[in-house]
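Just one protein chain is left out here, and the rest sit where they should.
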Amino acid sequence: MSDTIELAAPGRPLGVYTRPRDNTGWRGWITTVDHKKIGILYGVTAMVFFGIGGLEALLIRLQLATPDGTVLGADTYNRVFTMHGVTMVFLVIMPLAAAFANYLLPLQIGARDVAFPRLNALSYWVFLAGGLFLNVSWLLGDSPDGGWFAYAPNTGVVFSPGHGMDYYILGLQITGIASLISAMNLIVTVLNMRTPGMTLFKMPVMTWMILVVQFLLLFAVPVITVALFLLLFDRSFGANFFNPEMGGDPLLWQHLFWIFGHPEVYILILPSFGIISEVIPTFSRKPLFGYPFMVFSGIAIGFMGWGVWAHHMFVSGIGPISVAAFSMSTMFIAVPTGVKILNWLATMWGGKIKFTVAMLFAFGVVSMFTIGGLSGVTHSVAPADTQQTDTYYIVAHFHYVIFGGSLLGIFAGFYFWWPKVFGHLLSEKLGKWNFWLMIIGFNMTFGPMHILGLQGMSRRIDSYSPGFGFEFWNMFASIGSFIIALGVLMFVINVIASARRARHEPPVGPDPWDARSLEWFTPNPTPVHNFDELIQVDSLDEFWHRKYAEDENGRVVRVATAEEVCQDGSATDTHLPSPSYWPFVMAAGFPFVGFGLIYTLWICIPGALLILMAIYGWIFEPTDDPDGPHGHHADDPSDHDEAEASSEAAGETAEEAPVG
Amino acid sequence: MADVAAVDNGHGTGTGLSNNKLLMWVFLGSECLLFGGLISTYLIYRSRYADGPAPGDIFDIPFTSVSSFILLMSSLTMVLSLSALQRGDIRNNRVWLLATALLGSLFIGGQVYEFTTFLREGLGYTTSPFSSAFFTLTGFHGIHVSLGIVMLVSLLIASFRGTLTKERSETVEIVGLYWHFVDVVWIFIFTVIYLVPSPTS
Partner (left out) sequence: MIPRILRTGRPAALIGGALLALAGCAADAPLDTLKPQGPISRSIDSLSDPIFLIAGIVFVLVFGASGLIWWKFRDDHSTDEFPPQVHGNFRLEIAWTIGPAILMAVIGVFTLFSHFELNGEDRTDIVINVDGTATSWDPEIVVIGQQWWWEFRYYFDGLDGVDLSDPRHLPPADIVTANQMVIPVGSEIGLSVTSRDVIHSFWIPALNGKRDAVPRRVSPWKIEADVPGFYFGQCTEFCGLSHARMQMQAVAMNPVDFQAWVDEQMQPAAEPADAAAQRGLAVFEGQCTRCHVVNGINGAIDDQPSKGADLVANAAPNLTHLMSRTTFAGGIFDLYEPDGSLNRTQLEAWLRNAPAEKPAYAEGRRGMPAMGLSEGQIDDVVAYLQTLGAKPDMEIIAATEVHP
């Protein structure tokens, strides 16, 4: 069904269009405000960036495989390692977590969508704009080269005179906007839109972890926003924030960056902690051990994470008292993290474990994160850290927690929720190849880096000389990195092969894993309207308790089959938020503003116009299309009439009138 | 579709606040950190005035107190405009909205005057870390006030078109939240920058 665009109509001012109606084809994707489609967009985009970041990693490993490597020159190497870090943190892990959060969070709380569907779409398109903006710098020959941490004054205009760091600043400002908007949206969604009966303490741990992450984003992103603005003003306008010659303090950058940066690492890990908190109980066939403690330790990590930032600055000269304080606070944040590991182990203990690929990845998280966490504890000992910091020992630590923790958790999530999103399972056989290649390659690559670091190999060096004892393990690590690449390739093959096979097979039925939480009420794949009717929640793991009860001996007995409990997705009376062009249009303006700030202010003008036009169109577009889709049959005109269209939301900023 | 208020999906919102209002509160939470970062930067740099004027040399506390008072009064008029609309008094709603916007503009005018005076007296944006921090902090605040004025004018336009009715008073309330926040931030800034004794050269 095509949409009609009317430039102006009686009673409708210029520039106010009807809502588009396409839910199919490329227009369907561009105008979607459906949290599920947005989640898929995040996931696919992030995986493309994962490929780019992975290529950057392989280039690094090729360069470092041998001493005095000549694969990359020093300048190129500095750009590659900078972009590898920026890409993996901001364009891969964060949006992959956003993919899961977007798709699953409304389902896990029994809602029909997020609180502000158009803002949700805006977050995605702005993220894409930022990611493209950052990477276009490669094509223009001036990519950032100051490290992902961008320490001043090296990144100031004197020492980084090109445009590279401007791309870094503006690219991260743009993606920061995306994260911030998304955080606000999800917080309102969780606090306001839980299905009846779902108190906070009946939410799945995954929902809790995502909620904590959104609060961390809400408060951390403004701090890096400030830091990036200050650096931008230094570089573009001659301000003196980080210019030591005029009295500026380079350590101010570090403080601001790490006040963001440390909560950021919890932003990176908590979603995966949430994912495995769903996967492990499902495949252990027992509930999560210590639910309240899992929730509280997540909240504790969220709070305590604000008090440890200067452990990234132990040798920067902040003075022994500050170092002592942060050393102690860092030690204590190990406690709630350790509690989580123990609770997952206790969940598995005494269970009947089914080692599906999702479970393998979850198991991988528990073990690999333990290693990363333990090396983290050794860093917290400030005197020891004076030897460890800025060496490959640190590189080992954070790859164990980010790759071994965050990424493996995300892969667990892929295998677990693939049927819910796409309606078919990923192949378990190919998945096992995926897992084992990845985990073996991962340990081969990053395990030896502990040794390299303790043997004195400095970070961020484009080459090393022979005679320092670094040759063997670097070559070993480089081989490992290619094994990781093979593992990732297996995943891609799995995705394609499983999709192909699914065309000839019946769709997977409901609840393939015998799971526990609300998203499994819906058929697979999830219908566009999510739930046929609101679910009244009476307990944690509500879905489980509809299927099973405990008899007088405490043994689990089935009371209903999944088919009986699950909805069939046939409802046609749910009113869905109408699609909209404006998020896409608004996001398109940001890169222009960015280019304008870098090259010439004239380019800002079309960007600003796009943004302003989008704001205008957004505010004034009808909140609904009365002939729009209901239920999941997009081309099934309903004879419903909801008189929403009458209220023009004049004077409101980006308001989304909930349709219900 | 009536009161957007605290209804979603046919049942009440978890917090009792409407989604829109909760969104504004959450957004203001993030703004606290934004201004916190800028204020902290100022605090660190207030005594680093290089060869330029020191804060104690150049601030005109009486003048800034007057403009602060004006901004404070604008919060009062904002409250009055909301309560007028909640009573159904469209006319006074418009009067007080206009008053708020005017007072806000007067404040901005005062800022502009202050900045141009400082420029003339040798305190430019790039003069010293102190000057960069000062202008950045007060500049960001001024931008926030200006965006608030844009929102107030938009509300006025909506009112004159007849779409800002008593039923939609929550919109005014939400803009009011933003406006009060901007005012409270100014109280912090004014105290930290102007009232706390500053270094002199």
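We call the chains A and B, going by the order they appear; numbering starts again at 1 in every chain.
Definition applied: a contact is a pair of C-beta atoms (placed from the backbone, for glycine too) under 8 Å apart; a residue touches a chain by one contact, two chains touch by 3 or more.
Everything quoted here is computed from the prediction, not taken from an experiment.
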**Request:** Would you mind listing the shown chains in contact with the chain that isn't displayed?
**Result:** A
**Message:** For a quick check of understanding: of A:G28, A:G51, A:G290 or A:P512, which residue touches the chain that isn't displayed?
**Reply:** A:G290
**Fill in**
Missing-chain contact among A:G25, A:P506 or A:G554 belongs to A:G554
**Request:** Check the options A:L186, A:A382 or A:I611 and report the residue that touches the missing chain.
**Result:** A:A382
**Complete:** Given A:L58, A:V136 or A:V315, the correct residue touching the omitted chain is A:V315
**Request:** Since one chain isn't shown, list which residues of chain A touch it in the complete complex.
**Result:** 73-75, 78, 146-147, 151, 153-154, 158-159, 161, 244-245, 247, 249-251, 284-287, 289-293, 315-317, 320, 323-324, 327-328, 331-332, 334-336, 338-339, 341-343, 345-346, 348-355, 363, 366-367, 370-371, 374-375, 377-378, 380-391, 454-469, 548, 550, 554-556
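Rule of thumb we're sticking to: only the chains that are shown with their structure count from here on.
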**Prompt:** Any idea how many Å lie between the Cα centroids of chain A and chain B?
**Reply:** 33
**Asked** Which chain A residues qualify as touching chain B in the complex?
**Response** 111-112, 115-116, 180, 183-185, 187-188, 190-194, 196, 218-223, 225-227, 229-230, 233, 237-241, 243, 246-249, 252, 256, 259, 534, 642-644, 647-648, 650-653, 655-660
**Prompt:** Given the complex with chain A, which residues does chain B contribute to the contact?
**Reply:** 1, 4, 7-11, 13-15, 17, 19-20, 22-23, 26-27, 29-34, 36-38, 41, 44-45, 48, 50, 125-126, 128-129, 131-133, 136, 151, 154-155, 157-158, 161, 163-164, 171, 174
